[in-house]
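Scroll down for the structure; my scribbles are underneath it.
With one protein chain withheld, the remaining protein chains of the complex are depicted in position.
Chains here go by letter, A and B, matching the order in which they are written, and residues are numbered from 1 within each.
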Amino acid sequence: MSSLWEYANPKKFIETAQRVLPWVAGLSVICLVGGLAWGFFFTPDDYRQGSTVKIIYLHVPAALMAINAWLMMLLASLVWLIRRHHVSALAARAAAPVGAVMTVIALATGAIWGQPMWGTWWVWDPRLTSFLILFLFYLGYIALWAAVEDDDTAADLTSILCMVGSVFALLSRYAVNFWNQGLHQGASVMRAGALAGDTQERVSNVFAVPLFVCIAGFVLLFVALVLLRTQTEIRARRMRALMARERMG
Amino acid sequence: MMPELGKYAATVLSSYGISILLLVALTALSLRRAARVRRELAAVEARRKP
Partner (left out) sequence: MIALLIRDLRLAVRAGGGFGLGLAFYLILVALVAFGVGPEGALQARIAPGVLWVGALLACLLSLDRIFALDREDGTLELLATAPLPMEGIVLVKALAHWLSTALPLVVAAPLLGLMLSLPGPGYPWLFLSLLIGTPALSVIGTFGAALTVGIKRGGLLLSLIVLPLYVPVLIFGAEVARRGAAGLDLQQPLLVLAGISCGTLALLPFASAAVLRVNLR
């Protein structure tokens, strides 16, 4: 039985990633196309929200992945800080833009969904606001990676920023909840949560199965993209190292 | 066989459109950069051991 840390070796990682990637990518495409088509064409309208309920198949998975991507970056950062595996740091770097795009999707679909449902594109609802803050964190993290020239320094700095940022993201979540307490009495706002959960079991099953397929599709897509982008980062770093050596003589 | 979207057609279609556009763009950019870096690395490696 081989240890998980074997994949910290860039060569081994690339080999395995190349072997796994087509499967993950294929499965994710199947799940996404299947789940979205199922949701779009073959689910009934919600009696209250009409056909807008179909947005749930994009909104909820994207929102889930926006948070999970950050968690994955946090884990990868910890692994880098503790065990100094370069692949881990590069995987965190590779995941950040994917997470940022997921956040944008969650925000955009939320805004479009909110327009007919709440009569406004944007409310300073705790959830919306914390996603906006999460997006800002992604931007800062990506910008810091891009700005620092030395790779190891950049990995260290972004890892620490990721840890500090996680604490502050939680704080912000709490702060934002507190801040908007008086304006929105919560319950009416997150119908999506109620739909996905158990509250409307009858309706829920019709919507929930394709939703889970879509969530699986988004997870697999995230994994596929991170595998691909991590390979790219490993190659880019190796290229930089080789070119530096060339210049030396 | 378009489903009946009713008065929310624009809402639903635009959110599907934007999301799919973003996902496809992200994937395309990732793939393009992957291909470019792979090509350039191959070139550098080839130069190193002639």
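Brief remarks on what is shown
The criterion applied here is as follows: a residue touches a chain if its C-beta (ideal position, glycine included) is under 8 Å from a C-beta of that chain, and two chains touch if they have at least 3 such contacts.
Owing to the predicted nature of the structure, the values given are computational and were not obtained by experimental measurement.
Taking the complete complex into account, the chain left out of view touches A.
Note on the undisplayed chain: of the listed residues A:L75, A:A111 or A:L144, the one touching it is A:L144. Considering the whole complex, the residue from A:V20, A:A37, A:V164 or A:A241 that touches the absent chain is A:V164.
One of A:V29, A:A111 or A:A175 touches the chain omitted from the figure, and that residue is A:A175. By the touch rule set out above, subunit A reaches the unshown chain at residues 133, 136-137, 139-140, 143-144, 147-148, 153, 156-157, 160-161, 163-165, 168, 171-172, 174-176, 178-179.
The rule we apply is simple: only the chains that are shown with their structure count from here on.
Rounded to a whole number, the gap between the C-alpha centres of subunit A and subunit B is 16 angstrom. The touching residues of subunit A, counted against subunit B in their complex, run 36, 40-41, 45, 50-52, 54-55, 58-59, 62, 97-98, 101, 104-105, 108-109, 112-113, 115-116, 221, 225, 228-229, 231-232, 235-236, 238-239, 242-243, 246. The touching residues of subunit B, when paired with subunit A in their complex, are 1, 3-9, 11-12, 14-16, 18-19, 22-23, 26-27, 30-31, 33-34, 37-38, 40-41, 44-45, 47-48.
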